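My questions will all concern the structure given below.
This part shows subunit A:
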Amino acid sequence: MKFWRTPLDLQDIHVSKGMVLILEDRCKGCGYCIAFCPRDVLHESTRFNAKGYHPPEVKNPDACVNCHYCEIICPDLAIFSVEIPPHPVNAGPSEDNGSTGS
Partner candidate 1 sequence: MKPAVLTGEHFMTGDVACAEGALAAGCRFFAGYPITPATEIAEHMSHRLPDVGGTYIQMEDEIAAMAAVLGASCAGVKSMTATSGPGFSLMMENIGLGVCTETPCVVVNVQRAGPSTGLPTLGAQGDMMQARWGSHGHYEIIALAPASPQDIFYQTITAFNLSEKYRVPVLIMSDEVVGHLSERVVIPEPTAIRTFSRRRPKGRKDRFKPFCPGPDGVAPMADAGDGYRVHVTGLTHDERGYPVMTADCHAEMIARITGKIRRNLADIIRTESYRLDDADVAIVSYGVSSRSSMAAVDEARQEGIKVGLLRLITVWPFAEEAVAHLSRTVRALFTVEINLGQVHLEVERCAKGRVPCHLVGHAGGTVIAPERIVQAIKDHL
Partner candidate 2 sequence: MKKAKASPSHPLDALVRTERIPHIWCPGCGIGTAFSACLMALHTSGLDLDKTVMVSGIGCSGRAAGYTRLDSYHTTHGRAIPFATGMKLAKPELQVIVFSGDGDLFAIGGNHIIHAARRNIDLTVLCVNNLNYGMTGGQVAATTPTLAKTTTTPRGNPEQPFNLPLLVYAAGATYVARWTILHTRDLTQSVQEALHHKGFAFIEVLAPCPTGYGRRNKERPLDTLKLYQERTLIKNGANPAEAFLDFERGVVLGKFVEEQRPTCIEMYDRTCRLPDSAAG
């Protein structure tokens, strides 16, 4: 007897996708967003901002799931993420998957 199964709606589970936006001139280069990003989206840039700090830059944009952690750990209101709307093709038709399951 199988106690597990592949979810029937696997292709419909929506993992949100995010885009990171950086207000470079507010950044003081503490590196918190880089160190604590759970998806390793960011790294330190080699550029200097107006204050002489290295702001983060996005190295792995596709990995961002819009968790906002960089936004809320940032002490300088210098970074935030926004959700990228799911592509219309991927939007599954079935709103009622719950009723068709086990």
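These made the cut because all candidates are chains of the complex that A comes from, given by their letters.
By our rule, contacts are C-beta pairs under 8 Å (C-beta built on N, C-alpha and C of every residue); 3 or more make two chains touch, one makes a residue touch a chain; residues count from 1.
If you're wondering where the values come from, they're calculated on a predicted model, not measured in any experiment.
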item: Selected neighbour of subunit A [touch, this complex] from 1 or 2; value: 2
item: Parts of subunit A lying in touch with candidate 2, wherever the complex brings them together; value: 19-26, 28-32, 35-36, 51, 53, 57-58, 61-62, 71-78, 80, 84
